[in-house]
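Sharing a structure with you now.
For this view, one protein chain was removed and the others were kept in their places.
Chain lettering (A and B) follows the sequence in which the chains are written, and residue indices restart at 1 in each chain.
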Amino acid sequence: MDFSRFIQYIASGTAYTLGVTLIALPSGLLIGLVLAFVAVYGGKLAGKIMDVYSTVLRGIPPIVLLFILYFMMSGAINLSPFWAGSISLGIISSAYQLEIFRGAILSVSGEQMMAARAVGMSKIQAIRYVVLPQMIRLAIPSWSNEAAIVIKDSSLVYAIGVPEILRRAQLISASTQEPFLAYITAALIYFALVFITNRVLGRVERKLTIPANP
Amino acid sequence: MSKPILTVKQLTKRYGSNTVFENIDLTVNEGDTIVIIGPSGTGKSTLLRCLNLLTKPDGGQIWLDDQEITAKGTDEDHVRQHIGMVFQNFLLFNHLTALENVKLGLVRVKHMPEKEAETKALEELARVGLADRAGHYPGQLSGGQQQRVGIARALAMDPRVMLFDEPTSALDPELIGEVLEVMRKLALEGMTMVVVTHEMGFAREVADRIIFMEKGSIVEEGSPDALFYHPKFERTREFLWKITELYGKKEAQA
Partner (left out) sequence: MKKSLVFLVLVVLTAALVAGCAGQKAESVLDKIKTAGKVVVGTSADYEPYEYVDEAGNFTGFDIELMTEIAKRMGVELEWTDMPFDSLIAAVQEGKIDMSISCFNYSEERDAQVDFSDAYYTSEDAFLVTEAFAGTIADPLEVAQYKIGVQSGTVQDDWVTTELVDTGLMPESNLSRYERVDQAALDLQAGRIDVLVADSVPAKAIMQQQAGLKIVYEGMLYTGPINIVLPDGDTALQAEVNRIIKELQDEGFIDALAVKYFSE
């Protein structure tokens, strides 16, 4: 049996995996970042709403939300599996990223904000020039973790019919009766994606580190 | 007779049912160096933060020159451009170099062009003796150096008055001197200053007026000579000399 062709078939699912990830992760970032600032600086009511958003979305297994969006909202929103999957994962990731950024913002001490205001900066200016640059550095380690999670969670879209790595491995496993080979192939591809991502982000983190005397 | 730069009338601040201070009156004239002393927790820092509206007072009024800054509709950010503040914990922007720290307000708040801002920032750093540390980050500077950068940052905005909130309390003893020296020079140059501190030597030598606060009100106010040698209240004498005992080294040096 020519397993190399099967490996090719599984590997070609990577395009879909990357597609889903590259939609989910950045949209989660955008939403999560904005909501984090709203949560911290937007007042008590805004903070409470963000709490609910975060609690509900982090309390539902991603695959359940996937099914809800794809199957049950068809009357109102008609999405292809790829888009339903990517957007669902993006929304879920935004809840986790909201918490990552919220924690990072709060770690930049409130006194930094005070010092910025003392020089005459408005709240927005203070956030933009003082809080945000410091917050990003604090957020990178956790964010790197979240990126890895989204890559791995992208496999969930197999359930709604996106022909990504996992689904392809399943089909190969079924037709060749060689589950070990099929799934090891899939595992290696996922591992490589996560590994590379972590390395790149590690380098970004080092580049952004602020010099200090030990 | 110099004109008043800061005028405070009946200022009051409460946190819940706790009154921090009540009905404080205070006038700071141009060129004055006012030193506020008193036991911890007595509202001195809170009072200082009300002066530049970082903390909102619950009653009373404040004027900066002729403008009532406690009035409704005041552009507080704009007001703060004219009042400089130096913090106990320095509060330098950790992600920026010393030069960038001083420059930030000039570029973003005063909208000064880059080159001009850079020149001015270097001038201010030179003024506090740190021109050679311009490219260093706060994490690479000693406490005394950080605080001097903090002073330069505040000075760069050309404020009408400088507020110092216990500027040396967080410093190692050897580093206190360099900061007090900068402050002394500023006072001699005619800067209007309000300083909250425990440094009695500094107060005796540099202050035009000393204000003794306790339990949220002003106990006594007067020239250093008056307060140290002819205090009206027993409590004043007690406090001043007790503190001076503790900070005895400065006495011996004076």
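In this text, a contact is a pair of C-beta atoms (placed from the backbone, for glycine too) under 8 Å apart; a residue touches a chain by one contact, two chains touch by 3 or more.
Every value quoted in this text rests on a predicted model; they were computed, and no experiment measured them.
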item	value
Contact with the hidden chain (one of A:70, A:96 or A:190)	A:70
Given A:62, A:81 or A:120, the one touching the chain that is not displayed	A:81
For subunit A, residues in touch with the removed chain	1-2, 5-6, 8-9, 12, 48-49, 51-52, 55-56, 68, 70-78, 81, 158-161, 163, 167-168, 170-175, 177, 179
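One rule holds in what follows: only the chains that are shown with their structure count from here on.
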item	value
Interfacial residue positions of subunit A with respect to subunit B in the complex	111-112, 114-122, 125, 129-130, 133-134, 137, 210-213
Touching residues (chain side subunit B, partner subunit A) in the complex	52, 54, 77-78, 80-81, 84-85, 87, 89, 91-95, 104-105, 108-110, 137-140, 153-154, 157
